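Here's a structure for you.
Every protein chain of the complex appears in place save one, which is left out.
The chains carry the letters A and B, assigned in the order they are written, with residues numbered from 1 in each.
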Amino acid sequence: MTAALQIDDLTVHYATREGALQALRDVSITVPEGKIVGVVGESGCGKSTLINALLQLLPENATLPAGRITLEGEDVTHASTRRLRQMRGQEMSVIFQDPMTSLNPVLSIGRQMRDIQYRQPGNRTEKDRRSANMLGRVGIPDPVGKLSAYPHELSGGMRQRVAIAMAALMRPRVLIADEPTTALDATLEVQIIELLKEIQREIGCAILFISHHLGVIAELCDRVVVMYAGVAVEEGPVEDVFLRPGHPYTIKLIECDPGRLKVRVADLPSIPGSLPDLTDPPAGCIFQDRCERATEICATPPPRAPQRPGHWAACHHSGPEGS
Amino acid sequence: MNAFRHTLLGRLLADPLAVFALAIVTLLVVSAIFADVIAPHDPTAMNLVDRFATPSTTYWMGTDNLGRDTFSRLLQGGRIALYVALTAVTISGLIGLILGMLAGFGPRWLDNALLFFFDTLRAYPTIILALALAALMPRGLGTVIIVVVITSFAEYGRVVRTQTLSLKNSEFILAERAMGASFARIVFHHILPNVLGPFFILAAMNLPVVITIEAGMSFLGIGVPPGTPSWGATLKDGFDYIRTTPWILLSGGLPLILATVGFTFLGEALRDQLDPRLRKTR
Partner (left out) sequence: MTPLLSLRDVVVEFPAVGGLKALLTPPEKRRVRALDGVSLEVTAGETLAIVGESGSGKTTLARAINGLVPLAGGQVTFDGTPLHESPDWHAIRRRVAMMFQDPVGSLSPRKTVRDLVLEPFAIHGLPLKDRQAKAVQLLEDAGLGPDFLNRYPHQLSGGQARRVGVARALALTPTLVLADEPTAGLDVSVQGEILNLMNRIKADHGLTTLIITHNLNILRHIADRIAVMYLGRIVEVGPVERLLTAPAHPYTRALMAANPEPDPTARRERIVLKGETPALNARPPGCEFHPRCPVARPDCATRIPRLEPATTGGQVACHYPLTQEPAPA
């Protein structure tokens, strides 16, 4: 069975004055058909580079020394510009953190929703009906009336709903969600999470959900990939990774979330140190400088140590207590 | 501040375009300052025997209709050009800086009034204004400077106003206010240093414009008094005799091109180096 989205050994470098900045190193992610895969990581982990690479919209100074991205078995990394334009939106839709970046401020919602259906059959009335239906589906009150509204007339939560409606209208195979709830308030965040679950059930697409918020990932995803400084350090089913994390970074990251602590503590956990210099990353494990378990062996590339079925951690000393 | 300038110069020297621009600007400035020493002839001395001389080892760029050495005249003209440009840009820049900050900080009505004033001035064609003022005022460098100041300070005013407005509402200014900082401290310690970056870039890019205005006015005969060695006057002479002796026009245009290219590139390099976003992408 082919995966909806398959990323193999993706490596992305940015040319800078200080040398090649290794934004992504050998990242492999599989998004199976109809599943929600979360990518979690803090700033500097390479989340935005990953999205740009998926859409083949990397800046000019980026190079792709290695790796392959396939969408439903089709190679994206070597696709023609024309084919890529077809794929974006049609087969692979994106929901951004700020919906204003994907909505055109000078066109009405209805016009924009009609425009993206240009390949679909039907006349203007049918297309507008489909748009209004979808707006209703994502919980927008008065969907027909909202077709004539402009993006700035809607609140942030409503705009994110419109963006989801537009993405869902194309019935893509893969939906890429880039921190879609980060800019929203807590009560809206849960609304959007519920909505994404419904849409996924309805159109059966796979979702690659990128977020720094552990709680949102735990709430929504089937599988999760933990990233640190451009490297995928752990991957597995979401329950396994959150309840039995194998990589010291994942363990620390989950410990740091104060939402986990149900009683007041005087000393909140944190990860001392800072990200390695990605123009000159350490040999071997990327996390060794900040890791309590690090030994000499960590200067050699860590193996993908299996934890449980379908769950690995890239670490020499993985597991609850290390080995 | 010293360390900052140091790093700025260091960064400029790492940029080939900036080195090229700095070299041209230095050449112009040095030749203007030492014009008397470098000039092989007296720029105003007429030598009717050698009228319209072709470029030679004696007259590097030939002579004009009165037998005056073109090269020496251009060196002297550089003095006038730089003097007018620097004076006019300094005065109009200062006026623009003060009015722009007033507009940015002042009440809404003052902002609107000043914006209206800026736009009115900017809408006025420079040459028409120059002709009108030249009719009222004595011919000379003072008139040239006044014309340039009137037509260009509005541009500085607008840039400074926009910068001030966006800075005024930024969080670090709010933080300064919350610490109890006085108005003067906020303006001089926190707003001004951040406004000066774009301001200097604009000034550097305006210098060649001012030099061409001076040349243009001298060309039209409303700039420097007759006989004064100015780039515009040399161009005018060259234009009159273009059929017989084209080299006067060609050599007269050369310093103007150098000045324009040098200052414009310097402005662009400054902009690239001072704007952190542009710096990163390089």
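Here is the rule we use: contacts are C-beta pairs under 8 Å (C-beta built on N, C-alpha and C of every residue); 3 or more make two chains touch, one makes a residue touch a chain.
Only a predicted model underlies this, so the values are computations on that prediction, with no experimental measurement involved.
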Residue, one of B:M46, B:I127 or B:A181, that touches the chain absent here: B:A181
Which residue of A:G73, A:P121 or A:G259 touches the chain not shown here: A:G259
Option touching the unshown chain, where A:E42, A:E72, A:D98 or A:D289 are the choices: A:E42
For subunit A, residues in touch with the removed chain: 42-43, 155, 157-158, 185-191, 193-194, 212-219, 238-239, 242-243, 252-254, 256-272, 274
Missing-partner contacts on subunit B, residue numbers: 3-4, 108, 170-172, 174-182, 185, 189-190, 193-194, 276
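As a convention for this text, only the chains that are shown with their structure count from here on.
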Approximate Å spacing (C-alpha centroids) for the pair subunit A, subunit B: 52
